[in-house]
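Just one protein chain is left out here, and the rest sit where they should.
Now for subunit A:
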Amino acid sequence: MQMILFKMNQQHYLISADTVEEVVDTIAITQVPLAPKWVEGLINLRGTVITVVNLATLIGVAESATNKNILVLNHEGNRKGLLIEEVMEVLDIEDQDVQLAGINSDSHFVGVVAVEDVIADVIDVAKLSF
């Protein structure tokens, strides 16, 4: 399956490419007062208003200094943006390459993959804020 490799604060992460509709450069984000703190705000994606989630805050890791990209996810018709530091590349990952799967069923992390010289956490969108 195809997965997108991205990094945040020197850590690497993988997310299934099926759920990612597009990758855009970070644009002006309007804050939403009173929203949960992992909600970064709203963006105007070609005329549609989309909620952007700060992935670092959501999964409880340190924030990166810059956030260059937003992954636009589509989960059963609901679109959400995921604010990340930077997309690296798209990789082909076999299911058996995912290790430590299902260790922590509550977590957003569903496993770990060793790609080339880095180790990347696999993130499941369904468990993200949809």
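The rule is short, and it goes like this: a contact is a pair of C-beta atoms (placed from the backbone, for glycine too) under 8 Å apart; a residue touches a chain by one contact, two chains touch by 3 or more; residues count from 1.
By definition in this document, contacts and distances are computed from a predicted model.
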Per UniProt, the name of the complex member that is left out, chosen from "ABC-2 family transporter protein", "histidine kinase", "Autoinducer 2 import system permease protein LsrC" or "Chemotaxis protein CheA": "Chemotaxis protein CheA"
Contacting the left-out chain in the complete assembly, out of A:1, A:35, A:90 or A:118: A:35
Touching residues on subunit A - with respect to the absent chain: 28, 30-39, 41-44, 47-49, 51, 77-78, 80, 129
